[in-house]
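Every protein chain except one is present and positioned as in the full complex.
Letters A and B mark the chains as written, and numbering starts fresh at 1 in each.
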Amino acid sequence: MMASADITTAEPGIPTAAPAPVVARKKRGNHTIVGIVAWIAGIVFFFPVLWMVLTSFKTEAQAYTNTPHIVFSPTLSQYRTVFSSGIWPYLANSAFATLVSTILVLLLATPCAFALSLRPVRKTQDVLFFFISTKMLPIVAAIIPIYIAARNLHMLDNIFTLVILYTAMNLPIAVWMMRSFFLEVPGELLEAAEMDGAPLRKTVIEVILPVVAPGLAATALICCIFAWNEFFFAVTLTATQAATVPVFLVGFISSEGLYFAQLAAAATVATLPVILAGWIAQRQLVRGLSFGAIK
Amino acid sequence: MTAIAPPVATAQPARARPDRRRAGWARRAPLLPALVFTIIITQLPFLLTLWYSLESWSLVRPGSQHFVGLANYIDVFRDSEFWTTALNTVVMTVGTVLIAMVIGVGLALLLDRKFLGRGIVRTLLITPFLVMPVAAALVWKTVMLDATFGIVNFLLRPFGIGHFDWLSKFPLGSVMIDLIWQWTPFMMLLVLAGLQSQPKDILEAASTDGARPLAIFRELTLPHLRRYIELGVVLGAIYIVNEFDAIYMMTQGGPGISSANLPFHIYQRVFLGFQVGQAAAMGVVVVIMTIIIATFALRLIFKTFSGTEQAA
Partner (left out) sequence: MSEVTYDSATCIYPGADRPAVDRLELAVNDGEFVVMVGPSGCGKTTALRMLAGLEEIDGGAIRIDGKDMTGVPSRDRDIAMVFQNYALYPSKTVAENMGFALKMQGVAKDERARRVREAAKLLELEPLLDRKPRNLSGGQRQRVAMGRAIVREPKVFCMDEPLSNLDAQLRVQTRTQIAELQRRLEVTTVYVTHDQVEAMTMGDRVAVMRAGQLQQFAAPTELYDRPVNVFVASFIGSPAMNRFEATADRDGIRVGSILLRPSDAQLAAAQGHSKLVAGIRPEHLSIGDGPMTVKVALVEDLGSDSYVYGSLADDAESNVIVRAGRQHPRPGEVVKVAVDSAQLHLFDAATGLRIGD
């Protein structure tokens, strides 16, 4: 129930008006249009992923057909097939290569980034330049010697070959990302710790690491994404023992032929971990992709 | 009490700062493991590739390597396949980057406004970038673009296009569709970061000065976005020039080599043809191409974004 506005005049001859009614401003209308277009775009872009997941729950008859079914009763049979077709060793290899290489990357990159940010060395710019440049050179040009070296060292089809290569692959990104996080630590904080008598080791552990911990996590997540998805090294340097999930996918097609629902299930299993990781680390993706240049 | 007049200016030698030099090595030490590791794993192979490109060598015939100087390079430049795949590389890179950037800018502009469910839409829009490239290629090849059973053809049926074999008729195009789908979120995120870094009060000032939205965009926003767009274009180009996974999965470079780019072609030469020398020469050419693009990228990253200031 609306209270009626009390119209009183302070002095004769000086009227005060009742409050004007609130009018929906034009701005709100614009944002609705923006919202609608944005949602449409979001759905369009997400559609292939959605369709992949939906298809994975269909029977082959429902999937491999002229007229796509939107309503259907889902089945887990495709997933059962995928998991019984020997995907587990591939998953294990991927997990191993991803986790171990990411741990190595963090162990190497964190002190390196620390040295390049909080205790700058004279050649800081040169070192940074060098790290980025390694990321920009095409790996296809390096694969020949790497393959030959791996072959001669009997490291072909060895998961540790991938671990080493993934570490080298992610190191530049990690160094740049961690550096950008270290640079965000306020200088005064370090000075306060120094005045409080903290030696370098304690300063790092008690003051700096807690502040950059979220950055560390984000960097780790980004490295995991790139390592998990990596295909080129995996397909050229592994065969049966050390093959990872991307290689499995490729093999799955050729051995199973074009069975859409199965393929969709395999693809979903392969991509799900990274999609989830990416959703969690969304904000940090930009930083990683732009070498820490953009927050 | 004490009043002090400013001292007469006489030069006085400043004491040298002795501790800096000794501490130098202590500061450098944390750097070294990462640096040394990277140098060994990344630089040595390139040097070796350079060496191999000057030899004739087939992996099938061990001990067959011998020095041939620049002969491989001459062969490469005379090879029509090289030029075709080089052209494919350029078309694929330029096309993907441009289209992805244009769409990316549009999406970023949308996401810069508040609307209901903005966070969810953003999550939906970045998902394509997260999908494993071979999985994405797989999905596009089968479920989306398949001639008979793909959903794209189904959706295009009302427009008269029912049964179109995308992968045979438009092999390069099909690969590009997959790449554009995967890379647009990257462009969008970079441009969005640019939009969000623009101080809002500048826009408000322009609006108070009587500028209409389109003018504000043209005069203020676009110049501000320029360095983000440049960064996206250059970084995207570097990654896409080296694209491999999608081609391998979708078309294997075919029909023929109509959808093969240089990296894929090199791969075929090495692992299917076992011709190391020529493949190495092509690899060097790709490296030079990438260096040219990368120089722009590095200058951009350092010039406009050198985050060397410490936060207060």
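In the analysis below, contacts are C-beta pairs under 8 Å (C-beta built on N, C-alpha and C of every residue); 3 or more make two chains touch, one makes a residue touch a chain.
Predicted model only: the values in this text are computed from it and were never measured.
K.L.:
For a quick check of understanding: of A:Ala198, A:Ala217 or A:Ala277, which residue touches the chain that isn't displayed?
P.N.:
Only one listed residue reaches the unshown chain, and that is A:Ala198.
K.L.:
Tell me where the left-out chain touches chain A, residue by residue.
P.N.:
186, 188-189, 191-199, 202, 206-207, 210-211
In this section, only the chains that are shown with their structure count from here on.
K.L.:
Once you find the CA centre of chain A and the CA centre of chain B, what distance in Å lies between them?
P.N.:
So the centroids are 16 Å from each other.
K.L.:
Chain B touches which residues of chain A in the complex?
P.N.:
Where chain A meets chain B, its residues are 30-32, 34-35, 37-39, 41-43, 45-46, 48-49, 51-52, 55, 63-68, 108-109, 111-112, 114-116, 119, 121, 125, 127, 129-134, 136-147, 149, 164-165, 167-168, 171-172, 175, 180, 183-188, 225, 228-229, 231-232, 235-236, 245-246, 249-250, 253, 258, 260, 263-264, 267, 270-271, 274-275, 277-279, 282, 285-286, 289-295.
K.L.:
Residue numbers of chain B touching chain A in their complex, please.
P.N.:
For chain B paired with chain A, touching residues are 24, 27-31, 33-35, 37-38, 41-46, 48-49, 52, 107, 110-111, 113-118, 120-136, 138-140, 142-144, 146, 148-149, 151, 154, 181, 184-186, 189-190, 192-194, 197, 228, 231, 235, 238, 241-242, 244-245, 248-249, 262-263, 266-267, 270-271, 276, 279-280, 283-284, 286-287, 290-291, 293-294, 297-298, 301-302, 305, 307-312.
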